[in-house]
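Report on the structure given below.
In this view, the complex is presented without one of its protein chains, the others remaining in place.
Moving on to subunit A:
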Amino acid sequence: MYSIDEIKELLKAVDESGIAELEVTGEDHSGVVIRKESKTVAQQAPAPPVQVAAPTERSQPEEQAETPRADTTGASTDENAEKITSPMVGTFYRGPSPDADSYVQVGDRIGESSVVCIVEAMKLMNEIEAETEGEIIEILVENGELVDYGQPLFLVKTG
């Protein structure tokens, strides 16, 4: 039999490994099964150099109704989709003026310094740059909507 401490060590070892499941049976070890949930596998995998893509749970419950969640599209999307988030609280505008074209549409290719939207607070117009490269796969906020600090605005498929 494993002691509690030994089991903890095993859990840790499994966590840090790439394997999804560890099963120990027979003799004195008497049947320990450690199984990782698939989502946990993705999250616990060695941290990518850029952490922007880390899923933020905060503002998602309200959005769920209207917009399909990024997470539901599966692990493969998560690996190379990044979120462009709002650096401040304010109103989200897709274009420089009500009559002007939107800065970007779904399907557009963007570079790091592409302006993707404006977030306005107290008549400060903050042109948000993508700071990532790739293709816009989803716009998560409606024009004129109030956004929070850190709220995801766009989903970008990188690479």
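Assume contacts are C-beta pairs under 8 Å (C-beta built on N, C-alpha and C of every residue); 3 or more make two chains touch, one makes a residue touch a chain; residues count from 1.
As a working rule, contacts and distances are computed from a predicted model.
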| field | Complex member absent from the view - protein name from UniProt, among "Protein-methionine-sulfoxide reductase heme-binding subunit MsrQ", "Carbon monoxide dehydrogenase", "Phosphate transport system permease protein" or "Bifunctional ligase/repressor BirA" | value | "Bifunctional ligase/repressor BirA"
| Residue of A:I7, A:V106 or A:A121 in touch with the missing chain, whole complex considered | A:A121
| task | Looking beyond the chains shown, say which of A:S17, A:T91 or A:Q105 touches the absent one. | result | A:T91
| request: State which residues belonging to subunit A touch the missing partner chain. | output: 87-91, 93, 96-98, 100, 120-127, 131, 144, 146, 149
